[in-house]
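Structure provided below as structure tokens; questions to follow.
Note that one protein chain is taken out, while the other chains of the complex remain in position.
The letters A and B name the chains in turn, as written, and every chain counts its residues from 1.
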Amino acid sequence: MRHYTHIADLGVAGVERVLARALEWKRAAPGRHLDGRVLGMVFFNPSLRTRASFETAMLRGGGNAVVLDVGAGVWKLEYRDGAVMDGDRAEHVREAVPVLGRYCDALAVRTFAALEDFDTDNADPVMRAFRSYTSVPLVSMESAREHPCQGLADMLSVHEHAGATRGVPVTLTWAPHIKPLPHAVPNSFLLTAAAAGCEVRIAHPPGFELHRSVVAEAEALAAASGAKLSFTHDQDAALAESQAVYAKAWGPSAQNASVSAHPDWMLTRERLDRLAPEAAFLHCLPLRRNVEVHDSVLDHPLSKVVGNAGNRFDVQRVLLDMMLNGG
Amino acid sequence: MRHYTHIADLGVAGVERVLARALEWKRAAPGRHLDGRVLGMVFFNPSLRTRASFETAMLRGGGNAVVLDVGAGVWKLEYRDGAVMDGDRAEHVREAVPVLGRYCDALAVRTFAALEDFDTDNADPVMRAFRSYTSVPLVSMESAREHPCQGLADMLSVHEHAGATRGVPVTLTWAPHIKPLPHAVPNSFLLTAAAAGCEVRIAHPPGFELHRSVVAEAEALAAASGAKLSFTHDQDAALAESQAVYAKAWGPSAQNASVSAHPDWMLTRERLDRLAPEAAFLHCLPLRRNVEVHDSVLDHPLSKVVGNAGNRFDVQRVLLDMMLNGG
Partner (left out) sequence: MRHYTHIADLGVAGVERVLARALEWKRAAPGRHLDGRVLGMVFFNPSLRTRASFETAMLRGGGNAVVLDVGAGVWKLEYRDGAVMDGDRAEHVREAVPVLGRYCDALAVRTFAALEDFDTDNADPVMRAFRSYTSVPLVSMESAREHPCQGLADMLSVHEHAGATRGVPVTLTWAPHIKPLPHAVPNSFLLTAAAAGCEVRIAHPPGFELHRSVVAEAEALAAASGAKLSFTHDQDAALAESQAVYAKAWGPSAQNASVSAHPDWMLTRERLDRLAPEAAFLHCLPLRRNVEVHDSVLDHPLSKVVGNAGNRFDVQRVLLDMMLNGG
């Protein structure tokens, strides 16, 4: 049974394979490859792209999706073993997850970081619990630690833009925000770019380091793929001659770091000039205009954020095929 | 690319065509005319009929709908150009709308009037923003200014009841309510009835005038269709010998007008006697019984409110066909 909840489930060869298949299916769609299959989608957190792209991936393939919102139309779920369930969580994932496997051919789950403890979020407790108890293939729609479908879509955009991923200089630059955000997206950008063999540059102010376990995993992937990784506090240096720049807000890893202390890190039109000619600007969306990134970047021809979101559909239908058809 | 967000997108000929096709398809259903198509439905506001009728129109035609609730399962959306997005709206329609166009073949959106400024609501800012940024055909499921699918369903009911729309006396009468409501439904009744050539009578207490731009647009449509329009503060006169009466609550246009000042405007059984024999009572629903309209009207054989709601399905599948098949 194949689960795709972390980039480690794919590794270097798996990432390459997903990108190759996605590029192939963008030229020639696979038809009703998911005919009659049902994906159960469980949301602990809101979604626009993820919901619409997974649901349409099932529909376009001839299948269907059942959408369940935890805590809205659906009971709140407990995931801690041994809990005395006398609070607001009326059901345990030990029951809920295998039950959904009785109705659905595969499951997808979205659950955000609690942002209370950095190590706990990195351990990904809710996603790990789902993975422990599922009886059918499971795919992540983002969890506390990773957003692997986003990382794959990002690399698909890099490949389409640069004709390859190996050796391509790509920059992930921290962006300001009104509140601390989870690390799942930057983690997945780093891990997937490392697996795809990019020349990866991560730029952020002091105090916003990614978790050491993520960095260590990225280094191991880089050793296998030939990727190069660098980390810097100098945004300008990181942007220089980069072929793709990815802006993203994330929260502090150090206690004294503040998301509101670095408004100058907002990406502006002038900074695009530091990139290679014909570079691509990417973002996972949603995005707060004129807080994270200036209008003049988003409305510039180099911005490929809409196409990048479109690529979510393309990588996900490949993963769904691998889960449901072993393809 | 065809958008149907306002009656102006159809005009006199378009309204006639939708009604003719809807009547034809009520006799012989079009089969899987929407095979494999996906409609993305974006709701800023709640819905019963609209959600169910659009979704089943897609399903009956062989397609599917993806339902997105803004602010519930989906991020709140900003629509103002140049906004510094440091509030509760986490995403801009400039990104969200074209992204949805990557997944869906057409979009539908519902967004109610903010009821803060009459002219702003009439300018329909959210619907206009969606229309500016969409890359696929767009249909209105009601906006601040208009509810065109409702207007079309209303005229389909008039046609079924009176055998025609041209020259048929129809009355829209204001109804009391517990709070001010948007003008979209009365606006669309007026505009669609004007396009369909009815003898249209609008009755309301002083202070509840429809927006001058809507009245002007209706007058232009009437000039083209041969419709006659009249506006009165005398409910009884408006009802006299009318072949269809449409009751609807809407909010004041004048500062000193109050929705609670005219309880006597509630439609009662006695007032039905003023209508032509075999007249039809219509309402868009939802409806507050014994506040807007008395039980004795709703439970009377002349009430066609359920059939009128059913006609939403019939006009919408025609619009979806025009959007997706150019039919």
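Observations on the model:
By definition in this document, contacts are C-beta pairs under 8 Å (C-beta built on N, C-alpha and C of every residue); 3 or more make two chains touch, one makes a residue touch a chain.
Since we're looking at a predicted model, the values are computed, not measured.
Taking the complete complex into account, B:286 is the one of B:87, B:226, B:286 or B:327 that touches the chain left out.
Residue A:85 is the one among A:1, A:85 or A:164 that touches the chain missing from this view.
Across the entire complex, the residue among B:1, B:52, B:84 or B:254 in touch with the chain not shown is B:52. Where chain A meets the missing chain, the touching residues are 36, 38, 40, 64, 66, 68, 72-75, 78, 82-86, 90-92, 94-96, 98-100, 102-104.
Residues 43, 46-49, 51-53, 55-56, 59-60, 64, 67, 69, 72, 178, 285-291, 295, 298-299, 305-307, 309-310, 313 are the ones on chain B that touch the missing chain.
Methods note: only the chains that are shown with their structure count from here on.
Chain A and chain B have Cα centroids separated by 40 Å.
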